[in-house]
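Below you'll find the structure I mean.
The complex appears here without one of its protein chains, the remainder shown in place.
As written, the chains take the letters A and B, and residue 1 is the first residue of each chain.
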Amino acid sequence: MPKAAAPDTTPPAPGRATPALRHTAASLRRAAAALRHGPLMASALGRTGLGLAGLALLFAVLGPVVATHQPDTVDLGAKLHAPDGEHWFGTDQFGRDQFARLTAGARRSLLAAFTVLAGSCTVSLVVGVVAGLARGFADAVLMRVVDIVLAIPSLVLALAVVGVLGPGFGNLLLALVISSWAANARIVRAFTLAVRDRPYIAAARLGGAGPARIAVGHVLPAVVPRLLVVATLQLGGTIVSLAGLSFLGLGAQPPTAELGAMLGDARAFVTVAPWLLAAPTTVVLVVTAAATLVGDAVRDATHHSAVEEVHP
Amino acid sequence: MSGPRAGTAELDVGGLRVTYRNGAAAVRGVDLAVGAGEVLGLVGESGSGKSTVARAVLGLLPRGAAVTGNIRVGGRELVGADPRAWRAVRGDVIGYVGQDPFAAFDPRLKVGASIAEAWRAKGRTPPAGAIPERLAALGVPDADAAARRRPHTWSGGMLQRAAIAAATALAPTLVVADEPTSALDAGLADATLAHLRATGAAVLLITHDLRLAARHTDRVAVMYAGRIVETGDSGEALSRPRHPYTQALLAALPRPGHPLPEPLPGEPPSPRRGADAGCPFAPRCRRVRAECSDDVPAPIDGVACVAAR
(Lines give C-alpha, C1' and ligand atoms only; values in the text may rest on other atoms or scores of the structure.)
Protein backbone atom coordinates (compact mmCIF):
# COMPACT_ATOMS: atom_id res chain seq x y z
CA MET A 1 0.00 0.00 0.00
CA PRO A 2 1.46 3.40 -0.92
CA LYS A 3 2.28 5.59 1.99
CA ALA A 4 0.10 8.48 0.86
CA ALA A 5 -3.02 6.34 1.09
CA ALA A 6 -2.46 5.54 4.75
CA PRO A 7 -5.03 7.18 6.98
CA ASP A 8 -3.65 10.52 8.13
CA THR A 9 -4.92 11.75 11.44
CA THR A 10 -3.60 15.29 11.10
CA PRO A 11 -5.73 17.57 8.93
CA PRO A 12 -3.77 18.44 5.77
CA ALA A 13 -4.63 22.16 5.69
CA PRO A 14 -2.08 24.04 7.80
CA GLY A 15 -2.43 27.52 9.20
CA ARG A 16 -5.64 29.28 10.08
CA ALA A 17 -8.16 26.56 9.42
CA THR A 18 -6.36 23.87 11.40
CA PRO A 19 -7.22 24.86 14.96
CA ALA A 20 -10.80 25.59 13.97
CA LEU A 21 -11.07 22.24 12.22
CA ARG A 22 -9.49 20.44 15.11
CA HIS A 23 -11.79 22.28 17.46
CA THR A 24 -14.86 21.30 15.44
CA ALA A 25 -13.70 17.68 15.21
CA ALA A 26 -13.08 17.64 18.94
CA SER A 27 -16.54 19.04 19.70
CA LEU A 28 -18.13 16.50 17.37
CA ARG A 29 -16.23 13.69 19.10
CA ARG A 30 -17.26 15.07 22.47
CA ALA A 31 -20.88 15.29 21.35
CA ALA A 32 -20.78 11.70 20.08
CA ALA A 33 -19.22 10.50 23.33
CA ALA A 34 -21.78 12.49 25.30
CA LEU A 35 -24.53 10.80 23.31
CA ARG A 36 -23.09 7.34 23.86
CA HIS A 37 -22.14 7.66 27.51
CA GLY A 38 -24.15 10.65 28.55
CA PRO A 39 -27.29 10.86 30.63
CA LEU A 40 -29.42 10.81 27.46
CA MET A 41 -28.59 7.12 27.18
CA ALA A 42 -28.55 6.67 30.93
CA SER A 43 -32.31 6.94 31.41
CA ALA A 44 -34.59 4.27 30.00
CA LEU A 45 -36.99 6.92 28.72
CA GLY A 46 -34.16 8.75 26.98
CA ARG A 47 -33.06 5.52 25.26
CA THR A 48 -36.64 4.79 24.20
CA GLY A 49 -37.03 8.31 22.90
CA LEU A 50 -33.79 8.16 20.93
CA GLY A 51 -34.78 4.76 19.53
CA LEU A 52 -38.20 6.01 18.42
CA ALA A 53 -36.66 9.17 17.00
CA GLY A 54 -34.18 7.09 15.02
CA LEU A 55 -37.03 4.92 13.74
CA ALA A 56 -39.08 7.96 12.72
CA LEU A 57 -36.11 9.59 10.98
CA LEU A 58 -35.28 6.36 9.18
CA PHE A 59 -38.89 6.08 8.05
CA ALA A 60 -38.99 9.66 6.83
CA VAL A 61 -35.58 9.58 5.12
CA LEU A 62 -35.34 6.07 3.74
CA GLY A 63 -39.06 5.37 3.30
CA PRO A 64 -39.43 7.25 0.01
CA VAL A 65 -36.37 5.39 -1.31
CA VAL A 66 -37.74 1.92 -0.63
CA ALA A 67 -41.34 2.78 -1.48
CA THR A 68 -42.55 0.85 -4.52
CA HIS A 69 -45.01 3.54 -5.67
CA GLN A 70 -45.19 7.31 -6.03
CA PRO A 71 -47.25 8.98 -3.29
CA ASP A 72 -49.51 10.86 -5.71
CA THR A 73 -50.07 8.21 -8.41
CA VAL A 74 -53.79 7.52 -8.67
CA ASP A 75 -54.85 3.93 -9.54
CA LEU A 76 -58.64 3.81 -9.46
CA GLY A 77 -58.53 0.08 -10.16
CA ALA A 78 -56.89 -0.51 -6.77
CA LYS A 79 -59.16 1.57 -4.52
CA LEU A 80 -59.20 0.85 -0.77
CA HIS A 81 -57.06 -2.29 -0.97
CA ALA A 82 -56.15 -3.87 2.35
CA PRO A 83 -52.42 -4.18 3.10
CA ASP A 84 -50.71 -6.89 1.00
CA GLY A 85 -47.38 -7.63 -0.70
CA GLU A 86 -47.97 -5.02 -3.40
CA HIS A 87 -49.26 -2.20 -1.16
CA TRP A 88 -47.65 -2.75 2.24
CA PHE A 89 -50.00 -0.40 4.06
CA GLY A 90 -52.91 -0.73 1.67
CA THR A 91 -54.34 1.98 -0.61
CA ASP A 92 -56.72 4.89 -0.15
CA GLN A 93 -59.92 5.83 -1.95
CA PHE A 94 -57.97 6.87 -5.06
CA GLY A 95 -55.83 3.75 -5.05
CA ARG A 96 -52.73 5.69 -3.94
CA ASP A 97 -50.08 3.65 -2.15
CA GLN A 98 -50.48 4.30 1.55
CA PHE A 99 -46.84 3.48 2.46
CA ALA A 100 -45.47 5.96 -0.07
CA ARG A 101 -47.88 8.63 1.16
CA LEU A 102 -47.03 7.96 4.79
CA THR A 103 -43.27 8.27 4.35
CA ALA A 104 -43.70 11.39 2.24
CA GLY A 105 -46.09 12.75 4.87
CA ALA A 106 -43.77 11.93 7.76
CA ARG A 107 -40.88 13.64 5.97
CA ARG A 108 -43.01 16.69 5.27
CA SER A 109 -44.32 16.86 8.85
CA LEU A 110 -40.87 16.58 10.40
CA LEU A 111 -39.36 19.15 8.06
CA ALA A 112 -42.30 21.44 8.69
CA ALA A 113 -42.01 21.08 12.47
CA PHE A 114 -38.30 21.92 12.36
CA THR A 115 -39.02 24.89 10.08
CA VAL A 116 -41.69 26.21 12.43
CA LEU A 117 -39.38 25.84 15.43
CA ALA A 118 -36.48 27.46 13.59
CA GLY A 119 -38.70 30.40 12.64
CA SER A 120 -40.19 30.72 16.09
CA CYS A 121 -36.74 30.52 17.75
CA THR A 122 -35.25 33.11 15.42
CA VAL A 123 -38.02 35.62 16.05
CA SER A 124 -38.00 34.97 19.79
CA LEU A 125 -34.21 35.29 19.96
CA VAL A 126 -34.25 38.68 18.27
CA VAL A 127 -37.14 40.02 20.34
CA GLY A 128 -36.04 38.46 23.64
CA VAL A 129 -32.39 39.50 23.44
CA VAL A 130 -33.20 43.02 22.28
CA ALA A 131 -35.81 43.44 25.04
CA GLY A 132 -33.51 41.98 27.68
CA LEU A 133 -30.53 44.13 26.76
CA ALA A 134 -32.36 47.35 25.92
CA ARG A 135 -34.27 47.69 29.22
CA GLY A 136 -36.56 50.70 29.56
CA PHE A 137 -38.88 51.79 26.79
CA ALA A 138 -37.97 49.27 24.07
CA ASP A 139 -38.27 46.44 26.60
CA ALA A 140 -41.69 47.66 27.74
CA VAL A 141 -43.03 47.99 24.18
CA LEU A 142 -41.74 44.58 23.04
CA MET A 143 -43.05 42.83 26.13
CA ARG A 144 -46.50 44.41 25.75
CA VAL A 145 -46.59 43.06 22.18
CA VAL A 146 -45.65 39.65 23.60
CA ASP A 147 -48.41 39.95 26.21
CA ILE A 148 -50.97 40.74 23.52
CA VAL A 149 -49.94 37.76 21.39
CA LEU A 150 -49.94 35.51 24.45
CA ALA A 151 -53.40 36.68 25.43
CA ILE A 152 -54.84 35.06 22.27
CA PRO A 153 -55.00 31.25 22.46
CA SER A 154 -52.38 30.01 20.01
CA LEU A 155 -54.78 27.73 18.10
CA VAL A 156 -57.25 30.59 17.64
CA LEU A 157 -54.43 32.86 16.50
CA ALA A 158 -53.18 30.25 14.03
CA LEU A 159 -56.73 29.80 12.68
CA ALA A 160 -57.09 33.55 12.31
CA VAL A 161 -53.80 33.88 10.44
CA VAL A 162 -54.70 31.05 8.06
CA GLY A 163 -58.13 32.63 7.67
CA VAL A 164 -56.51 35.86 6.51
CA LEU A 165 -53.78 34.34 4.35
CA GLY A 166 -55.87 31.46 3.00
CA PRO A 167 -55.31 27.74 3.54
CA GLY A 168 -52.04 26.19 2.40
CA PHE A 169 -49.05 24.49 3.90
CA GLY A 170 -46.74 27.50 3.71
CA ASN A 171 -49.33 29.75 5.30
CA LEU A 172 -49.92 27.17 8.00
CA LEU A 173 -46.20 27.20 8.90
CA LEU A 174 -46.25 30.99 9.04
CA ALA A 175 -49.36 30.87 11.23
CA LEU A 176 -47.70 28.48 13.65
CA VAL A 177 -44.59 30.67 13.86
CA ILE A 178 -46.75 33.71 14.54
CA SER A 179 -48.67 31.90 17.26
CA SER A 180 -45.65 30.37 18.99
CA TRP A 181 -42.79 32.92 19.08
CA ALA A 182 -44.17 35.01 21.93
CA ALA A 183 -43.82 32.43 24.71
CA ASN A 184 -40.23 31.74 23.66
CA ALA A 185 -39.43 35.44 23.47
CA ARG A 186 -40.34 35.69 27.12
CA ILE A 187 -38.04 32.78 27.95
CA VAL A 188 -35.19 34.28 25.92
CA ARG A 189 -35.64 37.60 27.69
CA ALA A 190 -35.41 35.84 31.06
CA PHE A 191 -32.23 34.02 29.95
CA THR A 192 -30.81 37.34 28.72
CA LEU A 193 -31.56 39.03 32.03
CA ALA A 194 -29.70 36.23 33.81
CA VAL A 195 -26.57 36.86 31.70
CA ARG A 196 -26.80 40.62 31.34
CA ASP A 197 -25.43 41.55 34.74
CA ARG A 198 -22.54 39.09 34.77
CA PRO A 199 -19.20 40.82 35.33
CA TYR A 200 -17.88 39.70 31.95
CA ILE A 201 -20.54 41.78 30.21
CA ALA A 202 -19.42 44.82 32.20
CA ALA A 203 -15.82 44.06 31.25
CA ALA A 204 -16.82 43.81 27.59
CA ARG A 205 -18.55 47.19 27.75
CA LEU A 206 -15.45 48.73 29.32
CA GLY A 207 -13.43 47.23 26.48
CA GLY A 208 -15.54 49.24 24.07
CA ALA A 209 -17.98 46.56 22.90
CA GLY A 210 -21.33 47.93 21.73
CA PRO A 211 -24.76 46.36 22.28
CA ALA A 212 -24.70 44.39 19.03
CA ARG A 213 -21.29 42.94 19.81
CA ILE A 214 -22.39 41.98 23.31
CA ALA A 215 -25.61 40.44 22.03
CA VAL A 216 -23.91 38.34 19.35
CA GLY A 217 -20.65 37.59 21.14
CA HIS A 218 -21.72 37.02 24.73
CA VAL A 219 -25.49 36.72 25.06
CA LEU A 220 -26.44 34.49 22.13
CA PRO A 221 -23.88 31.74 22.89
CA ALA A 222 -25.26 31.59 26.42
CA VAL A 223 -28.92 31.74 25.44
CA VAL A 224 -29.12 29.57 22.30
CA PRO A 225 -28.29 26.19 23.93
CA ARG A 226 -30.90 26.78 26.61
CA LEU A 227 -33.50 27.82 24.04
CA LEU A 228 -32.73 24.68 22.00
CA VAL A 229 -33.57 22.55 25.04
CA VAL A 230 -36.90 24.35 25.37
CA ALA A 231 -37.53 23.98 21.62
CA THR A 232 -36.89 20.23 21.76
CA LEU A 233 -39.70 19.99 24.30
CA GLN A 234 -41.99 21.87 21.88
CA LEU A 235 -41.27 19.61 18.92
CA GLY A 236 -43.99 17.08 19.80
CA GLY A 237 -46.64 19.75 20.29
CA THR A 238 -45.70 21.42 17.00
CA ILE A 239 -46.12 18.16 15.07
CA VAL A 240 -49.53 17.64 16.65
CA SER A 241 -50.58 21.23 15.86
CA LEU A 242 -49.47 20.82 12.26
CA ALA A 243 -51.37 17.56 11.89
CA GLY A 244 -54.42 18.98 13.67
CA LEU A 245 -54.70 22.07 11.47
CA SER A 246 -54.07 20.03 8.32
CA PHE A 247 -56.76 17.62 9.52
CA LEU A 248 -59.14 20.57 9.55
CA GLY A 249 -58.17 21.26 5.94
CA LEU A 250 -56.19 24.43 6.70
CA GLY A 251 -52.80 23.06 5.81
CA ALA A 252 -51.58 20.85 2.99
CA GLN A 253 -54.06 20.85 0.09
CA PRO A 254 -54.90 17.74 -1.94
CA PRO A 255 -53.21 15.81 -3.36
CA THR A 256 -50.22 16.58 -1.11
CA ALA A 257 -49.47 13.76 1.32
CA GLU A 258 -49.46 15.08 4.87
CA LEU A 259 -50.20 13.16 8.06
CA GLY A 260 -53.03 15.39 9.30
CA ALA A 261 -54.65 15.67 5.88
CA MET A 262 -54.43 11.88 5.47
CA LEU A 263 -56.19 11.43 8.80
CA GLY A 264 -58.89 13.83 7.68
CA ASP A 265 -59.43 11.93 4.43
CA ALA A 266 -59.39 8.55 6.18
CA ARG A 267 -62.17 9.52 8.53
CA ALA A 268 -64.88 8.82 5.93
CA PHE A 269 -63.63 5.28 5.34
CA VAL A 270 -63.00 4.20 8.92
CA THR A 271 -65.47 1.30 8.71
CA VAL A 272 -64.38 -0.04 5.32
CA ALA A 273 -60.65 0.73 5.47
CA PRO A 274 -59.55 1.15 9.11
CA TRP A 275 -55.85 0.80 8.08
CA LEU A 276 -56.12 4.24 6.50
CA LEU A 277 -56.66 5.71 9.94
CA ALA A 278 -54.39 3.37 11.91
CA ALA A 279 -51.16 3.96 9.99
CA PRO A 280 -50.99 7.80 10.12
CA THR A 281 -52.16 7.72 13.73
CA THR A 282 -49.30 5.41 14.61
CA VAL A 283 -46.77 7.61 12.82
CA VAL A 284 -48.01 10.76 14.56
CA LEU A 285 -47.95 8.91 17.87
CA VAL A 286 -44.40 7.59 17.38
CA VAL A 287 -43.02 10.92 16.20
CA THR A 288 -44.69 12.84 19.01
CA ALA A 289 -43.63 10.34 21.66
CA ALA A 290 -40.05 10.37 20.35
CA ALA A 291 -39.92 14.17 20.37
CA THR A 292 -41.38 14.39 23.85
CA LEU A 293 -39.15 11.72 25.37
CA VAL A 294 -35.99 13.12 23.78
CA GLY A 295 -37.02 16.60 24.89
CA ASP A 296 -37.49 15.43 28.48
CA ALA A 297 -34.19 13.57 28.44
CA VAL A 298 -32.33 16.58 26.98
CA ARG A 299 -33.82 18.78 29.67
CA ASP A 300 -32.79 16.35 32.41
CA ALA A 301 -29.35 15.91 30.88
CA THR A 302 -28.63 19.62 30.63
CA HIS A 303 -29.96 20.21 34.11
CA HIS A 304 -27.69 17.45 35.35
CA SER A 305 -24.59 18.84 33.65
CA ALA A 306 -25.43 22.29 34.96
CA VAL A 307 -25.32 20.86 38.47
CA GLU A 308 -22.03 19.15 37.75
CA GLU A 309 -20.45 22.29 36.35
CA VAL A 310 -20.72 23.82 39.77
CA HIS A 311 -18.82 20.95 41.38
CA PRO A 312 -16.12 19.90 38.94
CA MET B 1 -2.34 16.64 69.60
CA SER B 2 -5.73 17.49 70.88
CA GLY B 3 -8.14 15.56 68.67
CA PRO B 4 -11.26 14.16 70.24
CA ARG B 5 -10.86 10.74 71.82
CA ALA B 6 -11.83 7.86 69.59
CA GLY B 7 -15.53 7.08 69.84
CA THR B 8 -16.56 10.47 71.19
CA ALA B 9 -16.34 12.35 67.92
CA GLU B 10 -19.56 13.69 66.38
CA LEU B 11 -17.92 13.46 62.97
CA ASP B 12 -15.30 10.83 62.28
CA VAL B 13 -13.89 10.69 58.77
CA GLY B 14 -11.38 7.97 57.98
CA GLY B 15 -9.46 7.22 54.78
CA LEU B 16 -11.92 9.26 52.72
CA ARG B 17 -11.34 9.26 48.98
CA VAL B 18 -13.60 10.94 46.45
CA THR B 19 -13.21 10.64 42.69
CA TYR B 20 -15.57 12.54 40.42
CA ARG B 21 -16.98 11.03 37.26
CA ASN B 22 -14.61 13.10 35.13
CA GLY B 23 -11.69 11.33 36.81
CA ALA B 24 -10.75 14.14 39.19
CA ALA B 25 -9.53 12.57 42.44
CA ALA B 26 -10.40 15.56 44.61
CA VAL B 27 -9.93 13.84 47.98
CA ARG B 28 -7.09 11.36 48.34
CA GLY B 29 -7.25 9.94 51.84
CA VAL B 30 -8.52 12.30 54.52
CA ASP B 31 -8.80 11.53 58.23
CA LEU B 32 -10.41 14.03 60.53
CA ALA B 33 -12.61 14.10 63.59
CA VAL B 34 -14.75 16.79 65.17
CA GLY B 35 -15.64 16.39 68.84
CA ALA B 36 -18.86 17.53 70.50
CA GLY B 37 -19.05 21.32 70.70
CA GLU B 38 -15.77 21.67 68.84
CA VAL B 39 -15.16 23.91 65.82
CA LEU B 40 -12.77 22.40 63.28
CA GLY B 41 -11.57 24.64 60.48
CA LEU B 42 -10.76 22.96 57.18
CA VAL B 43 -8.55 25.40 55.27
CA GLY B 44 -6.63 25.34 52.01
CA GLU B 45 -6.38 26.79 48.51
CA SER B 46 -9.22 26.51 46.02
CA GLY B 47 -9.12 23.04 44.49
CA SER B 48 -7.55 21.51 47.59
CA GLY B 49 -10.62 19.32 48.10
CA LYS B 50 -12.02 20.99 51.21
CA SER B 51 -15.44 21.62 49.70
CA THR B 52 -15.55 18.05 48.39
CA VAL B 53 -15.04 16.79 51.95
CA ALA B 54 -17.96 18.98 53.05
CA ARG B 55 -20.18 17.69 50.26
CA ALA B 56 -19.25 14.10 51.03
CA VAL B 57 -20.21 14.59 54.68
CA LEU B 58 -23.51 16.14 53.57
CA GLY B 59 -24.15 13.47 50.92
CA LEU B 60 -24.37 16.15 48.25
CA LEU B 61 -21.77 14.86 45.80
CA PRO B 62 -22.90 14.78 42.16
CA ARG B 63 -24.05 11.57 40.57
CA GLY B 64 -21.24 9.23 39.63
CA ALA B 65 -18.76 10.39 42.29
CA ALA B 66 -16.97 7.40 43.83
CA VAL B 67 -16.57 7.59 47.61
CA THR B 68 -14.51 5.17 49.68
CA GLY B 69 -13.48 5.23 53.33
CA ASN B 70 -15.64 6.05 56.32
CA ILE B 71 -17.81 8.96 57.29
CA ARG B 72 -19.33 8.38 60.71
CA VAL B 73 -21.72 10.93 62.11
CA GLY B 74 -22.83 10.24 65.67
CA GLY B 75 -21.56 6.68 65.18
CA ARG B 76 -23.62 6.11 62.01
CA GLU B 77 -21.74 5.08 58.87
CA LEU B 78 -22.79 7.22 55.93
CA VAL B 79 -20.54 6.00 53.11
CA GLY B 80 -22.80 3.92 50.90
CA ALA B 81 -25.91 4.89 52.86
CA ASP B 82 -29.14 4.89 50.84
CA PRO B 83 -31.10 8.10 50.18
CA ARG B 84 -33.56 7.33 52.99
CA ALA B 85 -30.77 7.06 55.52
CA TRP B 86 -29.36 10.38 54.30
CA ARG B 87 -32.76 12.06 54.62
CA ALA B 88 -33.09 10.76 58.15
CA VAL B 89 -29.70 12.19 59.08
CA ARG B 90 -30.01 15.60 57.44
CA GLY B 91 -31.54 18.23 59.65
CA ASP B 92 -31.79 15.99 62.71
CA VAL B 93 -28.12 15.06 62.94
CA ILE B 94 -26.33 17.23 60.36
CA GLY B 95 -27.12 20.87 59.67
CA TYR B 96 -25.77 22.85 56.73
CA VAL B 97 -24.96 26.52 56.34
CA GLY B 98 -23.96 27.59 52.82
CA GLN B 99 -22.08 30.47 51.30
CA ASP B 100 -24.83 32.71 49.98
CA PRO B 101 -27.76 33.27 52.36
CA PHE B 102 -29.86 34.85 49.61
CA ALA B 103 -29.55 31.68 47.56
CA ALA B 104 -30.48 29.59 50.60
CA PHE B 105 -33.89 31.18 51.10
CA ASP B 106 -36.90 30.91 48.81
CA PRO B 107 -37.51 34.54 47.82
CA ARG B 108 -41.29 34.00 47.81
CA LEU B 109 -41.48 32.65 51.36
CA LYS B 110 -41.34 34.67 54.52
CA VAL B 111 -38.11 33.95 56.35
CA GLY B 112 -40.02 32.44 59.30
CA ALA B 113 -41.84 30.07 56.94
CA SER B 114 -38.54 29.01 55.38
CA ILE B 115 -37.10 28.20 58.80
CA ALA B 116 -40.27 26.29 59.67
CA GLU B 117 -39.47 24.03 56.71
CA ALA B 118 -36.74 22.47 58.86
CA TRP B 119 -39.51 20.92 60.98
CA ARG B 120 -42.04 20.41 58.22
CA ALA B 121 -39.55 18.45 56.10
CA LYS B 122 -39.63 15.88 58.88
CA GLY B 123 -43.42 15.99 59.22
CA ARG B 124 -43.27 17.97 62.44
CA THR B 125 -44.61 21.35 63.48
CA PRO B 126 -42.33 24.04 64.88
CA PRO B 127 -43.08 24.67 68.57
CA ALA B 128 -45.00 27.90 69.12
CA GLY B 129 -42.73 30.90 69.31
CA ALA B 130 -39.63 28.83 68.67
CA ILE B 131 -38.59 30.59 65.45
CA PRO B 132 -38.60 34.22 66.69
CA GLU B 133 -36.97 32.99 69.89
CA ARG B 134 -34.09 31.40 68.01
CA LEU B 135 -33.70 34.37 65.71
CA ALA B 136 -33.57 36.66 68.73
CA ALA B 137 -30.99 34.38 70.36
CA LEU B 138 -28.87 34.72 67.22
CA GLY B 139 -28.98 38.50 67.55
CA VAL B 140 -31.67 39.33 65.00
CA PRO B 141 -33.34 42.55 66.16
CA ASP B 142 -37.13 42.64 66.29
CA ALA B 143 -37.18 38.94 65.44
CA ASP B 144 -40.96 38.57 65.57
CA ALA B 145 -41.58 41.10 62.81
CA ALA B 146 -38.45 40.12 60.87
CA ALA B 147 -39.62 36.51 60.58
CA ARG B 148 -42.73 37.76 58.80
CA ARG B 149 -40.73 39.55 56.12
CA ARG B 150 -39.29 38.13 52.91
CA PRO B 151 -35.54 37.56 52.42
CA HIS B 152 -34.92 40.53 50.12
CA THR B 153 -35.76 42.93 52.94
CA TRP B 154 -33.06 41.32 55.13
CA SER B 155 -29.39 42.20 55.16
CA GLY B 156 -26.91 39.48 54.22
CA GLY B 157 -25.49 39.25 57.73
CA MET B 158 -28.90 38.89 59.37
CA LEU B 159 -30.10 36.43 56.74
CA GLN B 160 -27.04 34.25 57.33
CA ARG B 161 -28.10 34.14 61.00
CA ALA B 162 -31.52 33.01 59.87
CA ALA B 163 -29.76 30.31 57.83
CA ILE B 164 -27.98 29.24 61.01
CA ALA B 165 -31.33 29.19 62.83
CA ALA B 166 -32.71 26.91 60.10
CA ALA B 167 -29.65 24.66 60.12
CA THR B 168 -29.72 24.24 63.89
CA ALA B 169 -33.52 24.15 64.27
CA LEU B 170 -33.65 20.44 65.10
CA ALA B 171 -30.55 20.68 67.32
CA PRO B 172 -28.24 18.66 65.06
CA THR B 173 -25.03 17.49 66.68
CA LEU B 174 -22.95 18.52 63.64
CA VAL B 175 -23.11 21.64 61.50
CA VAL B 176 -21.19 21.81 58.22
CA ALA B 177 -20.55 25.41 57.20
CA ASP B 178 -19.04 25.94 53.74
CA GLU B 179 -17.53 29.46 53.50
CA PRO B 180 -20.47 30.83 55.52
CA THR B 181 -19.10 34.35 55.76
CA SER B 182 -17.46 34.98 52.40
CA ALA B 183 -20.41 37.18 51.40
CA LEU B 184 -20.21 39.21 54.60
CA ASP B 185 -18.09 42.11 55.89
CA ALA B 186 -15.37 41.32 58.38
CA GLY B 187 -17.30 42.58 61.41
CA LEU B 188 -20.46 40.72 60.46
CA ALA B 189 -18.42 37.59 59.76
CA ASP B 190 -17.02 37.58 63.28
CA ALA B 191 -20.43 38.05 64.87
CA THR B 192 -22.00 35.37 62.66
CA LEU B 193 -19.33 32.80 63.48
CA ALA B 194 -19.55 33.61 67.19
CA HIS B 195 -23.28 32.87 67.02
CA LEU B 196 -22.67 29.68 65.08
CA ARG B 197 -20.26 28.52 67.74
CA ALA B 198 -22.68 29.47 70.53
CA THR B 199 -25.23 26.98 69.22
CA GLY B 200 -23.07 24.31 70.84
CA ALA B 201 -23.04 21.98 67.85
CA ALA B 202 -19.85 20.44 66.55
CA VAL B 203 -18.90 22.56 63.54
CA LEU B 204 -16.93 21.66 60.43
CA LEU B 205 -16.02 25.10 59.08
CA ILE B 206 -14.75 25.21 55.51
CA THR B 207 -12.88 28.43 54.76
CA HIS B 208 -10.06 29.86 52.70
CA ASP B 209 -9.59 32.68 55.20
CA LEU B 210 -6.75 31.82 57.58
CA ARG B 211 -7.32 34.80 59.86
CA LEU B 212 -10.95 33.86 60.24
CA ALA B 213 -9.97 30.29 61.05
CA ALA B 214 -7.48 31.52 63.65
CA ARG B 215 -10.19 33.53 65.41
CA HIS B 216 -13.10 31.14 65.30
CA THR B 217 -11.91 27.54 65.39
CA ASP B 218 -10.55 25.24 68.09
CA ARG B 219 -8.52 23.15 65.72
CA VAL B 220 -7.56 23.48 62.08
CA ALA B 221 -6.83 20.95 59.38
CA VAL B 222 -4.85 22.34 56.42
CA MET B 223 -5.64 20.60 53.14
CA TYR B 224 -3.43 20.44 50.10
CA ALA B 225 -4.06 18.49 46.89
CA GLY B 226 -6.69 16.24 48.44
CA ARG B 227 -4.87 15.43 51.68
CA ILE B 228 -4.55 16.96 55.10
CA VAL B 229 -0.99 18.17 55.54
CA GLU B 230 -1.21 19.65 59.02
CA THR B 231 -3.62 19.52 61.91
CA GLY B 232 -3.38 21.10 65.32
CA ASP B 233 -4.81 23.59 67.77
CA SER B 234 -5.68 26.74 65.85
CA GLY B 235 -3.56 29.02 67.97
CA GLU B 236 -0.57 26.72 67.64
CA ALA B 237 -0.86 25.69 63.99
CA LEU B 238 -1.62 29.19 62.69
CA SER B 239 0.98 31.03 64.77
CA ARG B 240 3.78 28.46 64.72
CA PRO B 241 3.05 26.43 61.60
CA ARG B 242 5.27 23.39 61.05
CA HIS B 243 4.35 22.26 57.54
CA PRO B 244 6.09 24.30 54.80
CA TYR B 245 2.75 24.70 53.02
CA THR B 246 1.04 26.20 56.07
CA GLN B 247 4.06 28.43 56.55
CA ALA B 248 3.92 29.62 52.96
CA LEU B 249 0.16 30.27 53.13
CA LEU B 250 0.54 32.35 56.27
CA ALA B 251 3.46 34.21 54.75
CA ALA B 252 1.20 35.13 51.83
CA LEU B 253 -1.10 37.20 54.07
CA PRO B 254 -0.65 40.96 53.71
CA ARG B 255 0.55 42.85 56.78
CA PRO B 256 0.24 46.62 57.20
CA GLY B 257 3.65 48.25 57.28
CA HIS B 258 5.31 45.31 55.56
CA PRO B 259 6.16 44.83 51.90
CA LEU B 260 3.55 43.01 49.87
CA PRO B 261 3.62 39.27 50.58
CA GLU B 262 4.96 36.64 48.19
CA PRO B 263 2.49 34.22 46.64
CA LEU B 264 3.45 30.56 46.57
CA PRO B 265 5.40 29.66 43.45
CA GLY B 266 3.63 27.60 40.80
CA GLU B 267 0.13 26.20 40.81
CA PRO B 268 -1.44 23.47 42.95
CA PRO B 269 -1.49 20.12 41.15
CA SER B 270 -4.58 19.22 39.15
CA PRO B 271 -7.06 16.85 40.83
CA ARG B 272 -7.08 14.92 37.54
CA ARG B 273 -3.43 13.86 37.93
CA GLY B 274 -2.62 10.23 38.61
CA ALA B 275 -1.56 8.73 41.93
CA ASP B 276 1.12 10.73 43.73
CA ALA B 277 4.59 9.19 43.84
CA GLY B 278 5.95 11.62 46.40
CA CYS B 279 4.86 14.64 48.36
CA PRO B 280 2.49 16.61 46.06
CA PHE B 281 3.72 19.89 47.55
CA ALA B 282 7.39 19.18 46.77
CA PRO B 283 7.48 21.14 43.44
CA ARG B 284 6.43 24.34 45.26
CA CYS B 285 8.26 23.68 48.54
CA ARG B 286 11.22 25.73 49.74
CA ARG B 287 12.46 22.98 52.00
CA VAL B 288 12.25 20.20 49.44
CA ARG B 289 14.79 17.36 49.83
CA ALA B 290 15.65 14.24 47.92
CA GLU B 291 13.46 11.95 50.03
CA CYS B 292 10.39 14.09 49.36
CA SER B 293 9.91 12.29 46.04
CA ASP B 294 10.05 8.82 47.66
CA ASP B 295 6.62 8.55 49.25
CA VAL B 296 3.59 10.61 50.07
CA PRO B 297 4.56 11.58 53.64
CA ALA B 298 2.34 10.10 56.35
CA PRO B 299 1.23 12.47 59.09
CA ILE B 300 3.32 12.20 62.23
CA ASP B 301 2.22 14.27 65.20
CA GLY B 302 -0.20 16.13 62.92
CA VAL B 303 2.31 17.09 60.21
CA ALA B 304 2.71 15.24 56.92
CA CYS B 305 6.21 16.39 55.97
CA VAL B 306 9.62 14.76 56.11
CA ALA B 307 11.40 18.11 56.35
CA ALA B 308 9.38 19.23 59.36
CA ARG B 309 10.46 16.34 61.52
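Observations on the structure shown:
By definition in this document, a residue touches a chain if its C-beta (ideal position, glycine included) is under 8 Å from a C-beta of that chain, and two chains touch if they have at least 3 such contacts.
Please note the rule applied: contacts and distances are computed from a predicted model.
The subunit not displayed here is recorded in UniProt as "ATP-binding cassette domain-containing protein", chosen from "Class E sortase", "ATP-binding cassette domain-containing protein", "Endoglucanase" or "Cation:proton antiporter subunit C". Touch with the chain that is not drawn comes from one residue among B:12, B:45 or B:276, which is B:45. Per the touch definition above, the residue from B:84, B:108, B:255 or B:309 contacting the chain not shown is B:255. In the complete assembly, the contact with the undisplayed chain comes from A:221, out of A:153, A:170 or A:221.
With the whole complex as reference, residues 44-47, 155-156, 182, 184-188, 208, 210-211, 248-250, 252-264, 267-268 of subunit B touch the missing chain.
Along subunit A, the points of touch with the absent chain fall at residues 16, 19, 23, 198-200, 202-209, 217-218, 221-222, 309, 312.
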